[in-house]
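Only one structure is covered here, and it is reproduced in the block below.
With one protein chain removed, the remaining protein chains of the complex are shown where they sit.
Order of writing sets the labels: A, B and C. Residues in every chain begin at 1.
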């Protein structure tokens, strides 16, 4: 947990709360470490601006229902569950029209409210997801990032499309896998890191490039560029070049976050090309979750190659260090193995 | 016509061509002057880079079919017609999947091929549009810019939506009119020019603002910003501020062209907001034309207030000067009154 | 209220309940009588199969919040509200993916649970709709049927479309009005009843026909039939003929309910024509409600001409008799004028 406004996370005692009438108390079994958790650990500008310690971080989890409020009917103690970490206000235009992932007053697990890097976590029943028995714990604790990848991919039609994925971090790699088994045509992956390039091939990329280069992409597509471009890097240079790789009339989905402003030649790169661009945030509740459930139970290989580190929970700092060193794709922490 | 690579357009003799087997020769009766024609007249950087003189400019017209090729069945001599100025290659992915307005090899009337600032103009029959008798010549010669406005408006759902229109040039004003009779909720117009503000009210704007100001827009919408934003100004400052006026989950369509790059804070202004952005180019062939036909024959008032100047064709320079001086919204040139 | 399984409704004492933690207790001021209420009154086959007396009927209302549960934050006592009568289970695939109006376990106000033909009615806060002050009580108590009309119209694109509305009952007439101010092209109404035909013209129909006749419709459209057909009659003969009035590639939305099976020549009437057909049920929560709010505050005339009877609540039987006699379009009951 983050106890003070500074670098680091510490182990501390977290009180176990009694769930409210519509809440579910979950005993956490496994959690994933997200880039967001690393930002909180490192206490960067974003974290310092958003986080109010003390806070338990973490939002990727699987666990067992321990207790439920009186108004909870969806699950019962003993059920294996994960959960959606975006908790909308429920009353605004977004929340009432199927866009609660974009609610302006959203509370995010492990960011605005107490997260899952703890023995127990509490969520409203409306955010709880009962896990299909065909999906194992390692996959189930990663519904959240896998859902980001799914939401990004499914924000435009992909059947038979030639797709450029810029940035092969964990979510980019998951997107490549989803495209590969989901009916896309050629998948072209971009990342300068040879380890990530190798993983991209394992996930099903047909072509791997060092950078987003318009001429190179046009050569490997048989239209005048990619039909669809997924920006998963947040890297300013890659971002701009990636727009040059999209064919006229193409579609773009943006997930990668940059810390700075990025300029485009909008006339040339967007307007005359007739592009459509989607900003991607969270997961569509709960269409994305049903899609994730389907893909995960049919294709376990969509996550398995990406878990490079499995650690007991009390060694979470080793996991963060592995991420910082670039050696890790996904780190999964096991609470049951932890010595706490 | 543009006879040399320099400022100005000159009157000159244009040979009347015999139409090819699938072409239609049209005797022009009225034409509109577009901002593009002004760029060609002024020989700015865009024009100098794109135009290859000698060229007859002009792409907004109505006229009478004079002659047709042997393979033309859609119209016959004597029919009153206008036409789509984007001529796709017909063979590329865009052209074969309903996106020929975004064809990479498109020829544009009056830009890449001889235009309609002439007694006669030739177009392929597939680009010819027979004009409904309920639509008069002043409206009919403006199908092209009215179609830009229609395409921009119809690129997202507008029924019951609160819409911000940034920039009240002719196309912005047309968009306001279309929104007003087309089922939108509140329409908020932005333009610093009092003449344009007055026209915006005439066209049906509910609120008129001097600039795109997030707080002001949130005050007059009853969500957390506009549902839809149409950028019709191309002004860099307005462009950036306009994104702050859109609610989370909202939609944006971009038509206005800027001569320079514009930077956004993509994370804050697009990605976390979950926006969808459309680059708008030309008109959807020919869905947009059918919609224009419908709106124009039911609502003549959508164009009438915007024609501020009617001139005989040989006084076209007076029209361009009126546009340069900011006094003109739309200038229509009448060939039948011309002394040539 | 329906006290026994037989024809009729009786006045009776209805206990005022204390709202549950997320419920809202509303003092009813006005209610509308729906065709469903008439079915319950008449105790037809559908009613006998679905209704379990004792039941308070009624689902169209406006009222004032009297009391709220501890978990209610959306409204407070004194607020003027209406409400969505379809209460989804909240846990099924439909409810979790934006289709709760089609929830298989839905409870419908005044059908499955106690309705609004009573001084007080209770609804969950998630179903409560706070009424905009620009919308008067007569309109506000009809959000429900107006929402059916809106949902039917908005289930396909209508801008510039030529639309056939088959059946000019109250909801069909509302649909005509929405089409008229919502950007449709020609609206062709079908009803054999001259009173309804006159109302159709008042609501904005361009053409009124006695019956759905393919040749007549093709004559007044300028495609090969209507782009869109809305079936609001439930009359088997009209239903079949109406399909012959739709152009190839057209769209159909079905709201009218028939008590019997209806046969189509699917190959000829649906498959070779490439039609799309929507079965329409309830209202999209809550997109439809926002659209209704927008249209009603901008166009009060969309409902006003359709209220043919205003009665104090204790004269509800006179209202039902007016509906049975065919003289009534919409009957509104005023609780404040009632002598009970």
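We take it that a residue touches a chain if its C-beta (ideal position, glycine included) is under 8 Å from a C-beta of that chain, and two chains touch if they have at least 3 such contacts.
Just so it is clear, the structure is predicted and the values come from calculations on it, not from any experiment.
Engineer: For a quick check of understanding: of C:77, C:194 or C:249, which residue touches the chain that isn't displayed?
Structural biologist: Final answer for the missing-chain contact: C:249.
Engineer: Quick one: say which of B:40, B:285 or B:307 touches the chain that got left out.
Structural biologist: With B:40, B:285 or B:307 as choices, the missing chain is touched by B:285.
Engineer: Of B:3, B:18 or B:97, which one is in contact with the hidden chain?
Structural biologist: If we include the chain that is not displayed, B:97 is the one touching it.
Engineer: With the missing chain put back, one of C:3, C:102, C:193 or C:211 would touch it. Which one?
Structural biologist: Considering all chains, including the one not shown, the answer is C:102.
Engineer: Across the whole complex, list the residues on chain A that are touched by the chain not included here.
Structural biologist: Listed in rising order, the touching residues are 154, 159-161, 181-183, 185, 290-295, 298.
Engineer: Using the touch rule from the top, list residues of chain C that touch the missing partner.
Structural biologist: Missing-chain contacts on chain C: residues 92-94, 97, 99, 101-104, 223-224, 234, 239, 247-249, 254-255, 257-267, 270-282.
Engineer: Can you list where chain B touches the absent chain?
Structural biologist: For chain B, the residues touching the absent chain are 21-22, 71, 73-74, 90-91, 93, 96-98, 126, 285-287, 289-290.
Here is the rule we use: only the chains that are shown with their structure count from here on.
Engineer: Please tell me the distance, in whole Å, between the geometric centres of chain A and chain C computed from their C-alpha atoms.
Structural biologist: Distance between chain centres, rounded to whole Å: 42 Å.
Engineer: Got the chain A residues that touch at least 2 other chains?
Structural biologist: 93, 97
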